[in-house]
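The structure's right below; bear with me while I get my questions together.
One chain of protein is taken out of this complex; the other chains stay put.
Every chain is named by a letter (A and B) in the order it is written, and numbering of its residues begins at 1.
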Amino acid sequence: MRAFIIRRLLWGIPVVLGVTLITFVLFNFFAKDPVVAFLGKSATEQDLQALRVQFGLDRPHYIQYLDYLRQIVTLDFGRSWATSEPISEMMSRGLGPTLAITIPGLVATTLLAVSVGLLAGSLRGKAADRLLMALAVAGMSVSFLVYIVVGQYLLAFRVRFFQIYGYESGFDRWQYVALPIIVLVIVGMGYDSRFYRSVFVEEFTRDHVTTAVAKGAGSGRVMFRHVLKNALIPIITRVMISVPFLVTGSLLLESFFGIPGLGTMLLEALNTADFPVIKAYTVWISIVFIISTILNDVLYAVVDPRVRLE
Amino acid sequence: MSRRSAIGWSARCFLAAAVLLVVACKAPPEWERGKKYFHYGMRAKVGSLDPVRASSQYANLVGSQVYDTLFQFKYLVRPPELEPLLLARMPEISEDGTTYTFELVKGVLFHDDACFEGGQGRALVAQDVIWSLMRMADRDLTPAGWWLYKERIVGFDDFQKRMNERKTGEPFDWDAKIEGLEVLDRHRFRIKLVRPYPQFLFVLAMGYTAPLPRECAEHYGKEIGNRAIGTGPFILKEWKRGTHFVLEKNPKYRQMVYPSEATKGVAVRDVLEPVGQKVPFLDGIVLHVFEQDQPMWLKFRVGDLDMAQVPAEYFDAIFDGERKLRPLFANDGVRNENVKLLDFIYRGFNMDHPVTGKGEKAKKVRQAIALALDTKEISDAFYNNTNVLYDGPIPPGLSGYKEGVISPYRGPNIELAKKKLAEAGYPDGKGLPPIEFHTSRSGNSAEQAEMLSRQMKKINVEVDVQISSFPELSEKLKKRKAQMFGLAWGADYPDAENFLQLFFGPNSSPGSNAYNYANPEFDELYKKIRTMQPSPERTAIYVKMRDIIIEDVPAIGSMARTRYYVFNRRLKYAMPTEIDSKWFKYLDVEPRQ
Partner (left out) sequence: MKDLWHSRPVRKLRRDKWALVCLSVIVAYALVALSVKLGIFASGYEERVGEKFTTPSLEDWRLWLGTDRQGRSIFVRAMYSAKIAFGVGFVSALIGVTVGALLGGIAGYYGKNVDNFIVWLYSTVQSIPNLLLLIALTYIAGKGLFGIYVAFCATFWVGPCRVVRGEVMKLKEAEYIQSARAMGYGNWKILIQHVLPNTMHVVLVYFALLFVGAIKSEVILSYLGLGVQGEPSWGIMIDQARAELINGFYWQIGAATFSMFGLVLCFNVFADALQDALDPKSV
């Protein structure tokens, strides 16, 4: 297994390089001129040029790119142009609020969707199954933006269950993050519960399950021994796919609910053409992405001994 | 049955997930209970609090509470009038209007901070003021207000040039002697101007030159923009980027009392109650940062914010046809105040453009477009008809503005517009290439552009709308790539000169003259008024300059907004103004339980 992990990590290197190359080309060659964004009403050409020198944008492109790679190796991305804060500090500060939404969101969505999937799958073809799945499809067909806007209006403003906007740390956090989490769960439920239903339907219709039930094996044991255990693999895969999302967070949710997370940070960086922040962010996300896929494969092998990592 | 067990298992999962979504009760955080914190919402982010970078309205809003400047505007006097803030009295000005001698108030202390010896804020001295002014010349700090000082102070431009052309590695000469910036003694300093600058004191009321202690700036280096060590009534206690600022009362703030001078009409409600009492009354201020109007407005309605600007979209829901608060709000104890802004919303032309810029033909096209424009409809749809429509660049409230004078090119007059278009050689719009209209994406500007495009269709002029972010739009303007554009200019200080300089030839892009308008006659007049003190003669020239702009139509559809402020029952002594934000120290609120 160690060899497998090492090989996969090595494979990650060209991917990270690819990510850096794409980000670098997109932002250095095509995006708006960052220095213009930073100067006041009446900047002169000399001011612009001076800032370009200060930002290091006057250097040849290959040097700038090598500098970017050096930053990745040393994991020091310098300071933000817009706020002159060290980027590592900005990112570690943004991570907490983002995770405060995404982790409970993912856990709740998975628990709920697995149970709905299990329920619908075991009642396959019954009215309840049809109703649940119709709801799931309907839920998937409404725009994310509508959930946010209407949710904020109804649940936070009209019935005042939650705070409308903002963020606090500590226990106070819940009154701010509960609503974004609920929106996240509603949005995720549609797809996930359908996915898990199909997983369970497949498991229920497997020969050994039907025989076991026919032989009169205790229903609970059949449930746990066979169905859930086999279903664990798709569940893990599904959850692992969502891991990078835990970190990227939802830009839209964060900006609407005033959560100072990584999504807000990225949006702000895009608006102010804050390249160092954008570059650091992309690299980190791609690393998280690669690690989560490796983790996925490893977990696979742990859960299912039939899978061998070669 | 396996089915029953499935249901049981599902139910267990359900419960577990529901527990994760605990709903906690809503209460103010511990530190705020029983205290008087004023909550206000801002609609944009703040990048840096370094005074020399404080170009945005919002950076100023925060900065004004923490950094005191030499002057401020009198809280209850309209039209706006200056008064000394860090100064003992108004400065002495020499006969020829070029030498200003200032004296600071004694005993002003900086906020306590680790950058001072012993952590105790020291006293403000004249050297701090001069040193902070010199920071304007350091390009590495990306100062946003240099243009206000450029070619104004004796020897300052040479110094700036020398410093910015110095070799890399050579330090900035902070101890240089500049002829026009002279420290006389511990509390007095003198500024010598190249020529009279009647707006100079206004400029000194702006946030750019707020005194910053040198040792702190050096101690924190680039970090200084994330802190604020000033002499103001509030201390920056916490800055959670993207969510809020917490400011706390400065316990060592010097003796400062609530003003008694008030203009008639301003002295309403409770604003004269606390006259003569020591300010600030508040224990602190919490400034919330919002990216959306909806959450800001909802938060105001549930009482989490004490004051808010009314977003245009919600106007009809809040005010009735007579602009009175609807009973729903009035019964909740909400009150409102409207502020007429000194601003200039317009659609401008790049005068370099071959079709709509240069030459007589192009002028006719611009006039035709002006005539087809229906500003009334725009004001009605997007500003709830609360805008003042006017012509030329001088908004109502400043000398040079004349009520009732209507430009011959004020639309809508479709017939005349068509005639002008024909005279320009494009009968019925034939042969005229589509006009590229650039606007930034903010609020409803995309919708406004749609309306412009629809209005222009009436004279068969095609409008190609290009929407970009504000930095992108600025870039296009600086590079002279925008044929026609929608922008607004808010007064930096209450003098029409601030608007007329927008059309001064030498200020062309990348300067503030985004139109690249160049008219020798206008430029001559501008050079003349630049050094004139307020007088009827100066006003006469202002009017003349305004009329030149009206005839040449580099900009059309002038409007000035009226901002509606609403406040909840908790807030006391509020009389909003947008000329500066230093009046928060005069506010008070009921404690929050």
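Heads up, the rule we're going with is that contacts are C-beta pairs under 8 Å (C-beta built on N, C-alpha and C of every residue); 3 or more make two chains touch, one makes a residue touch a chain.
Because the structure is a prediction, the values reported are computed rather than measured.
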>> Given that one chain is not shown, which residue among A:6, A:142 or A:302 touches it?
In response: A:142
> Of A:5, A:69, A:128 or A:252, which sits in contact with the chain we cannot see?
Replying inline: A:252
> Who touches the missing chain here, B:73, B:131, B:202 or B:382?
Replying inline: B:382
> What residues on chain B make contact with the chain left out of this view?
Replying inline: 292-294, 297-298, 311, 313-314, 316-317, 380-382, 441, 444, 446-447, 449-451, 453-454, 457, 465-469
>> Residue by residue, what part of chain A touches the chain that was omitted?
In response: 14-16, 18-19, 22-23, 26-27, 30-32, 137-138, 140-146, 149-150, 153, 157, 244, 248, 251-252, 266, 270, 278, 281-282, 285-286, 289-290
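Methods note: only the chains that are shown with their structure count from here on.
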> Which integer distance in Å separates the CA centroid of chain A from that of chain B?
Replying inline: 38
> Across the complex, what residues on chain A touch chain B?
Replying inline: 32-33, 36-48, 50-51, 54, 79, 82-85, 90, 93, 104, 107-108, 111-112, 114-116, 118-119, 121-123, 149, 152-153, 156-157, 160-168, 171-172, 174-175, 178, 181-182, 185, 204, 213, 219-220, 222-223, 227, 255-260, 264-265, 268, 271-273
> If you look only at chain B, which of its residues touch chain A in the complex?
Replying inline: 1-7, 9-14, 16-17, 20-26, 29, 45, 47-48, 55, 139-140, 142-147, 164, 222-223, 225-226, 240-244, 288-292, 294-296, 298-299, 301-302, 304, 468-469, 471-472, 474-475, 478, 507, 510-512
